[in-house]
Every structure is written in structure tokens, then in C-alpha cells.
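One protein chain is absent from this view; the other protein chains keep their places.
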Amino acid sequence: MNTATLRQTRRPKVNLAVIAPVVALVVLVLIGIAMNPNFLSFANVTNVLARSAFIGIIAIGMTFVITSGGLDLSVGSMAAFVAGLMILVMNLLTESMGGGLPVILIGIALALFAGLAAGFINGILITRAGIEAFILTLGTMGIYRSLVTWLADGGTLSLGYEMREMYRPVYYGGIMGISWPIIVFAALAILGEIVMRHTAFGRHCAAIGSNEKVARYSSVAVLRVRLMTYVMLGLLVGIAVVMYVPRLGSASATTGLLWELEAIAAVIIGGTLLKGGFGRVWGTVVGVLILSLIGNLLNLTDFVSPYLNGAIQGVVIILAVVLQRNTGTAR
Amino acid sequence: MNTATLRQTRRPKVNLAVIAPVVALVVLVLIGIAMNPNFLSFANVTNVLARSAFIGIIAIGMTFVITSGGLDLSVGSMAAFVAGLMILVMNLLTESMGGGLPVILIGIALALFAGLAAGFINGILITRAGIEAFILTLGTMGIYRSLVTWLADGGTLSLGYEMREMYRPVYYGGIMGISWPIIVFAALAILGEIVMRHTAFGRHCAAIGSNEKVARYSSVAVLRVRLMTYVMLGLLVGIAVVMYVPRLGSASATTGLLWELEAIAAVIIGGTLLKGGFGRVWGTVVGVLILSLIGNLLNLTDFVSPYLNGAIQGVVIILAVVLQRNTGTAR
Amino acid sequence: ETIGISIPAATHGWAGALNYHAERTVERLSEANPDLEFVLTTTSDPGQQVSDLEDMVATRNIDALVVLPFESEPLTGPIQRIADSGVWVTVVDRGLTQEGIEDLYVAGDNDSFGRTAGEYFAETLDEGAKVVVMRGIASTVDNERVAGFESAIEGSGIEVLAMDHGNWNRDTAFNLMQDWLSRFPDIDAVWAADDDMAVGALAAIDQAGRTDEMFVVGGAGMKEMVDRIRNSDPTVPVNVTYPPAMISTAIEMTALGLTSGAPVSGEFIIASELITPENAENYYFEDSPY
């Protein structure tokens, strides 16, 4: 054992834990194929991918937050609030400006900005006022959910007909049959993976999550990086909303309900450590797909009582993680 | 020697963080008194205390789970499931045994046992199969919620009229005007505080939450203690259900919805560390009371739109924690 | 005089409209009668509703209560105790399990809601027609509606391909419909037990380009739906009413009873009616949020 060997043996082992979520995904796909011939149809595949996009985009941001040792429970209601605000403003603008592309662009800009601002508020309160992330975002979760209910007067905020028709292609349109949400999700996933693995920011997130004090002593700007993770997550919520609103053109008190739990579950199924210190974006993407597929499979068959859908979902989530534990080494 | 004096100055402070949740509680009470003369009426006080009992009893158990570095998201739906099962069995027994005290006693025993078993399942899967507590209990949360929906056939499971009348006093009756839930809650809180502070079990929970490896090296039976925290929580869920069923006499898919978040919030507002290592049961009790009081205060007046109730609740939760941060030193 | 009002929180479109009407009515009545005070609470589960009722009695000394029980069974006991204490009780929509507790009962009819839709299906569709059914959040209301629908189509030869919960939620309904469209090559009609779900289902059908193959019947008379019926949209031929404004009726009648000293008691059951292109105009309310 000398320094020479130290040089040669560079990253040899094939880590099985790495591919475990993929195995779970493949198993689900095989089950799907066995159960229904339409499962692999182009329509079904694109449906599943497109509907994964909202939570997927949010979960990418959540991966960074969790990797750096944080948590955000507010994303679901933040999405609802941002969507509500966007629709409200677009409707108002349509009245005054008479609709058209500018209104859509302003709406999009507003959604992105509102998401960013909401993320910033979470982040600043967590980093500067030092409030436990779980509690703070539990609080803002309630606040945003209330605000959207209030904005919608208890009901549903719907985009005016004309605007809706104009904005529709952002969800339903695409390039070569691949719809925009899928394209945006894929692009953001790749970007997220690169940021996590190949930039100082991603490395700093992992360092902070692993040991905040060590990070601070290594002159990592702990507070700024942590703040950034929340801001980024907020921005991604904004992007998700931009993709979401054209789908049904409406937002209500139930929009985005439980998205936070789904996003967190996807992140953890993907292999990111809940305690922080290690995260992988591609794992999160796989996690999101697993969750969407479970729902899809349950809708494609009916050998279980619909009351038990939730139970099946629970079992599969647990199994996916058990698989991961047992295929690979536990971290 | 001077070093001695220098050191002495280091730990004298009366820790203000200790009393911070109490301060928040007192502030809420003062607001209540100012808003409505009936606030301090015997009826209102006992109402608030009695309804705090369910989440309170569960939150006591949650304090131990969180102190030892765990988490349990399934308690709300576990409560619903246990309640549903209890009602179903009691109704069946009424048919065959013709009702009476034995049926109630069997029902109570069943609820306690079912809670214990559910906690045991959570615990064994977390400790032996090594599944991340967040994911596992997210899974079992879905499973229990589904099961109760299925048991109730999508509707409501209701205790037969006769049984209900007989069982009622367990919620509404009491000693000297203090109803049973309050008495049980108080007794369990005191017991919990003693267990946390004055027994090896409580200390081991803190040690495991602080540093699992250290605990293991100090010959603490880490897995057993951790398992015990979940079993205890399950049992407490059972006790909460025993108090809950006579209140409404029924269980449905919405029973116990979001109790888990409320219980966790109460624990953290009370000053227990979410990442484990330190917990206090009395703080949790204060946290539960704070949460109940917010709801009660909102019903005392109506200067806010009911849509905004959630927002007020969110703000107060955050403020309670900020107060705690700023009154005392952060741990 | 104080009137307490306890209704479910706005967690879906219909409940939202309920909230809207309740708030407006309270506003209007408070202005008209300065002596009247209102306590409006909204709730998201039966347990919380019981707590709200307790608070009203303990701290607000209500003289009358207008309550839409979240679930019938669990609320029966608590409401009975309030009624026994001499408070006027108006129950809205979901009946209690014991008779004779309430002074006034204003309700829609869930069985009729499902039945009316079912009858329309049985009439319009041929034998062997294939339909899918989207249910609401698992609850007694949902069970009653579905039972009504099922009994109406019994013997008509209509085949129910699939039945699942869309949870009165547009997004869930959208996903569910997408998957059903992938799964079933032939669908002749969709029954969504609520208009929010119908909106989601319609979007999915539209996306798949199968608008011409099937029609969708929702329920509760959402503005958007009524508008489409009014314009004779073949995809949305009819709708079934379940007016959220019933809460206004209940509050008004209760207030009237308190102020005029001439209490109006009894039962007002508002049966569900079929909205057709012919009568749609009567069900279209420009200002309603729903």
C-alpha cells in the first residue's frame, strides 16, 4: 500500500445502489406492458411524461434544498398561489390591454417572479431569522393556500376563454410530438444534474448538508448557498406553474395539493439523503417517473377497489426504497 | 486560577429559550381574553383542552420519535384506521353479543392493540429493513388511509346508537367537571415528561438522536430503543382513538387528516430538535395548546375572512418559533 | 341575536361556491339587520366542525345555527345537544341520522342528482353503450350519488367500463381521463359526479381529439358548463343542478325566523333538475364564481 496504488485505483467500484431506482422503474414498466398493450403507446407515454413535469420540475429544486439539509413543505400551495395570481393578473390585463401575446408574456414573467420572490421569502426567513425549515414552510404552506382560496373567493380562478386558447399550446403543443412540458422538464433535469455534479454550487450544497461547520470553515458562503437553494426552488415552482396553467386554465384551493409530499418522496426514492449531504438529480427524475407510473398503472387496470389505490401506491413506494436498500449498499 | 473564573461565566444564563413557548402561549391567552369575555369561561377552557387531547397524546409519542432522530407521518391515518377498525368490530360484537360494557372493553383493548401493532410494523420496518422513516411512514400513511376508506366503503363507519350512548361518557364525562380526555392527556404528559427526563429510555432516545454511532458504542440497544419509540407512538395513537371515538362515534376517510403535521408542528414549536438529540415533552404540550388556541381564537371573532384562517394560523406558528429563537439562544 | 354558520371549507369548486354564497348572504343580512350578528366558520373535517360548534356555543352564545354537516353520522350527536339547549337549528344539505333534531332542513337531493344523470344516460344511450364514471372524494355524498346513478341505468344495458375517484378535482380528473382514453378504444359517455371533474375530463378528451366520440355529463351547474349547454355543445348536452345557493336560502329563512318571530320550520328539498339547451338560460348566473 503506497502512494502509487493510490494513484492508479481511481473510482473502480460499480455501485449497485446507483442503479436501484432504475431497476424499480424498469420493473414498473414491465408490469405495465404485461397489463395493458396500450401502456407503451405514444399517447400514454407522453401523457405520463407531461403530467410528471410539474412535480418533476419542482422536485429538481427540492433535490438541492434537501441535499443542503433543508426542506420545503410550501411548494404545493406556493404553486397554487402563483397560478392564481398569474390568472388573476392576466384576466385583469386582458380587460385593460385587450389580450394578446403581451399579456401572456407578462403573465409568464409574473409567475416566474412570484415564484422567485416566494422562494426568497422562505429562504431569507430560514437563513437569517434562523427558523427551522420544517416549521417555516409549514407556516407558509398554510399562508399561500389561504391566499389562493381568498384570491379565488373560495372558488376557481379561470383564465378568460380567449387567453386560454392562445396559451394552450404551451402545454399541449411541442416539437415533433414531444410536448413543451416534457422538453422543459428534460432540459431542466439535465441542467440540474450538471449543476449538482459539476459546479461549485452543487458541491457546496452537498458540503453544507454533510457538515455545515466544515463548510463554513472552508469559506463556503453557507447562508448564501442555502438561500439560493430556496430561491431556485421558488423559481422552478414558477416554471412549473407556467407549464401548468395552460393545461386547464384554472387554479383553485385544491391546485397543487400534496405536491410537496410527492416531490419530497420522489427526491428520496431517487436516492438523495433526507438528512442532506448527498443528492442526485437524475435519481429524482426516476423517482418522479416511478410515482407517476404507479398512478398510471392503477388507472389502466382495475383489479383493485379504487379505495385501495392509496394502499397500492404506499406499498410500491416502500418497495422501491427497499429495493434500493437491498440491491446496493446503504449509504 | 483564572481559567476557572473564565469558565464559570460561560454557562450561567437562565435559558430564555426554555420559557419561550410559554411566552407565546401566554400572549395568545391574553389576546383571547381581550377579544372575548367568554374566552376564560370554564366551558371554553375545557373544550379547548379536551379537543387538544387527541393530537396532544399523539404528539407526546412523536416527541420521543423525533428526539431519537425519527419521524412518523402515518399517525393521522393510523388513527383513522384504528378508529374504523374499532367501530367495525364493536358493531359486529353488538350484533353477536348484544352490546354492553364487555363490547366497549373489547373495543378499547382492540384499539390499543391495533395502535401498538401498527406502531410495531412501522418500527420494525424502519429499524430492521432500514427504510428511511420519512418514506416508510409516507407509505403507511397512504396504506392506512386507503384501508379505512375501504373498511367504510367510501362512507362513514358509525358506532351503533346504543353503544354510542354508552361509550359517550369516555369523552364527555369526567371527574369534577374535568373530562376524561383532559385527565388522560395530563396524566400521559406528566408520565411522558418523567420518562423523557428521568429514565434511561428517554436519555437513550436523546443519545441516539444526537449520534447513533456513539450510542451504539456506549452499548445502548439502538435498534430496540428506536423500535420502542414507534411502538409507544402507536400505543398512544390507540389511546387517542379510544378518547376520540366516543366524541363523534364515527370514522371516515377524513378522520385524523393532517394530524401528523399538527403533531410534528407541536413538537417542534415546543422546542424539540427536528434532527433529534434533544426533546422535551412539556414543550410539546405547550405547542399543542398553542395550535388549539389559534383555532379557538379564530372562532371567537370574525374580523378575518374564513378563507384567511389558514394564513393566520401559518403566521402564528412562525411567530411562535421566531419568538422562541429570539427570546432565547438557538440551541 | 347571533346566528352561527358552519360549513365545509372551500376545498373544491362546489364547496367554494357554497362559501361564496354564504359570505355574500351574511354581508347582505348584516347590513339589512344591524342587530343580527353572524359567526361563519369553515371546516375541513368532522372533528374540527364539532370543535367549531362547541366554540360557538361556549363563547358566542348563538341563538340559531345553520350547519352543513361535513359528515352526517358524527355530527348528529353534537348538533342534537345544541338543539336540546334551545338553539334554533337549520340543517343544510346533509341530513342528520336522527329524525326531528333540526327545526328547518334545506337540502339538495344526492340520490336525485345521480338518478337524474342516470336517467338521461338510459334514455339517450343505446344498449351496449360504454361509459366511464368519475366519482368524488370517498364520502357518503359520493356514495349516494353513485347509487342513484347506478340504479337509474340498471337494466338499460349500458356498460360501465370503469369507475374511479377523481376526488372532485380537475387535475386528478384530467389524469384519470387521459388514462381511460388510452385504455379504452370506445367510450360513448362520461359521467362525472361534479362539474370540476367534468372540466378536467373535457380537457383530456379534447387533447386526445376524441371530442366527437362521446359526451360528458357533470353536475351542480357550473357556469362554464351551463354556457356550453346554452350554446348546444354536443359534447356537453345536459347538466344536473345541485345549487350551492341553497345555503343562502337556509341563512335567510333562519334570519327571518329570528327577526320576525315567525319561525319557518319544515323541510325544503331541492330536487336536482336537468339543465338542457332549452332551459339553460334560467340556470346561467353571470356573477357567480362557480
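Every chain is named by a letter (A, B and C) in the order it is written, and numbering of its residues begins at 1.
Rule of thumb we're sticking to: contacts are C-beta pairs under 8 Å (C-beta built on N, C-alpha and C of every residue); 3 or more make two chains touch, one makes a residue touch a chain.
Keep this in mind: contacts and distances are computed from a predicted model.
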Exercise for review: Just go with whichever of "Sugar ABC transporter ATP-binding protein", "Phosphoribosylformylglycinamidine synthase subunit PurQ", "Cytochrome c oxidase subunit 2" or "Multisubunit potassium/proton antiporter, PhaG subunit" UniProt uses as the name of the absent chain.
Suggested key: "Sugar ABC transporter ATP-binding protein"
Check your understanding: Taking the complete complex into account, which shown chains does the hidden chain touch?
Key -> A, B
Study note, to complete from the structure: Touch assignment to the omitted chain, from B:56, B:209, B:246 or B:310, lands on B:209
Study note, to complete from the structure: From A:70, A:123, A:249 or A:277, the answer for touching the chain not displayed is A:277
Study note, to complete from the structure: Only one of A:92, A:190 or A:214 touches the unshown chain, namely A:214
Revision key, fill the gap. Had the left-out chain been drawn, it would touch subunit A at residues 1-3, 5-7, 9-13, 194, 198-200, 203-204, 206-207, 210-211, 213-221, 277-278
**Study point:** Sites on subunit B contacted by the missing partner chain, in the whole complex
**Key:** 1-7, 9-11, 194, 197-200, 203-204, 206-207, 209-211, 213-220, 273, 277-278
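Quick note on the criterion: only the chains that are shown with their structure count from here on.
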Practice item. Take the average of all CA coordinates in subunit B, do the same for subunit C, and state the distance between these two points in whole angstrom. Key: 34
Study note, to complete from the structure: Whole-angstrom distance, CA centroid of subunit A to CA centroid of subunit C, is 33
Check your understanding: Which parts of subunit B, given as residue numbers and ranges, touch two or more other chains?
Key -> 149, 153-154, 305, 307, 309
**Study point:** Shared interface positions of subunit C, touching two or more other chains
**Key:** 9-10, 19, 23, 135, 138
Revision key, fill the gap. Seen from subunit A, its contact residues with subunit B in the complex are 125, 129-132, 134-136, 138-143, 145-147, 149-150, 153-154, 261, 264-265, 268-269, 274-275, 305, 307-315, 317-318, 321-322, 325, 330
Point to revise | Complex interface listing, subunit B residues touching subunit C | key: 36, 38-39, 41, 43-44, 47, 51, 54, 149, 152-156, 158, 164, 168, 244, 247-250, 252-258, 295-296, 299-300, 302, 305-307, 309
Exercise for review: Would you pull the subunit C residues touching subunit A in the complex into a rising list?
Suggested key: 9-13, 15-20, 23, 135, 138, 162-165, 168-171, 174-176, 178-183, 196, 199-200, 203, 207-208, 224, 289-290
